[in-house]
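Complex shown without one protein chain; remaining protein chains in place.
For subunit A:
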Amino acid sequence: MASYLIRRLLIGIPVLLGVTVINFFIINLAPGSPADLYLSPTATPEDVARTEAELGLNQPIFVQYVRWLTQLLHGDLGVSFQNREPVAQLIGDRIGPTLLLMGTSLVVAYLIAIPIGIFAARRKNTAADYSVVGASFLGISVPHFFLGLAVIYLFALQFGWFPTGGMLTLGRGGGFVDRVEHLVLPVTVLATAIAANMVRYVRSSMIDAFGQDYIRTARAKGLGGFTITNKHALRNALIPVVTVIGVDLSALIGGAIVTEQIFQWPGIGLLTIQSIGSRDYSVLMGINLIAAIAVFAANLLTDVAYAVVDPRVAYA
């Protein structure tokens, strides 16, 4: 197991390096200069050239990359083109809200998906099962932006139950209730997609489990339906479901970008969109690197978790 982990970590280094190379060159392929965004339209060519020199954009692209990488190896993600703030600080300020949003969404999604998945599996091929499957397809198919706008229209504008956006009421300190109120709508949007997907995994996994010999044995022993479902079937059925957490994380990051933009949630997703708009290359590189590390780590942890919950799985 240890050697497997070390091997995976070592493989991760060239993978992450490759991700940074591809990102850096794709970002810099865009025509036009970011300097134009940071100067008045009436700026002289000398001003543009000077700003480009200050941002290091006058260097050949590979020199820029090597300089960025050298900085990174010294633990420095550089400074934002836009306002000269350290990228690490910018990301540090935004990562908490994103983790809160993603973490809560994940928990809520699983709390919804697991019981509904079991419910559908126990009523396989009935109207209730078809309704759950249909609803889950709908949940997967509805784009985040549409669902986001729909819940804002209904629950913020029409009913006035929740705020339209933000993480807390600015200037009021943000008490517990205030923060929960701000969380409800974005979590609803993010959790819907994850739960809709997860319901299908839980359902099929439970149907498989119900067909196993040990369930028949449990029934033969005279155990009740509740015990069979929750003590025997569910615990085994959840093993493949655990592996989906890693896949969900990538989907969550993608979903968070859209959701944070719609709800003005001050997290990494909103920072990403705004950095694209302002051509803030150094911030974009920092975000890409963090996202790549997060996905890599999640996949690694999923593999480890799989081995932990199922001793039949052994890595060498």
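Just so we're on the same page, contacts are C-beta pairs under 8 Å (C-beta built on N, C-alpha and C of every residue); 3 or more make two chains touch, one makes a residue touch a chain; residues count from 1.
Following the convention adopted for this analysis, contacts and distances are computed from a predicted model.
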Name under which UniProt lists the unshown chain, selected from "Peptide/nickel transport system substrate-binding protein", "Tetratricopeptide repeat protein", "PQQ-dependent catabolism-associated CXXCW motif protein" or "Cytochrome bc1 complex Rieske iron-sulfur subunit": "Peptide/nickel transport system substrate-binding protein"
Given A:Ile11, A:Ile26, A:Val107 or A:Ala128, the one touching the chain that is not displayed: A:Val107
Listed residues A:Asp129, A:Asp208 or A:Asp310, member touching the removed chain: A:Asp310
Option touching the unshown chain, where A:Leu77, A:Ala113, A:Ile152 or A:Ala193 are the choices: A:Ile152
Contact partner of the left-out chain, one of A:Gly175, A:Gly211 or A:Gly224: A:Gly175
Interface residues of subunit A (partner: the chain not displayed): 30-47, 50-51, 54, 80, 82-85, 90, 93, 96-97, 99-100, 103-104, 106-107, 110-111, 152, 156-157, 160, 163-166, 168-176, 178-180, 183, 213-214, 217, 235-236, 238-239, 242, 245, 261, 264, 266, 270-271, 274, 278-279, 305, 308-312
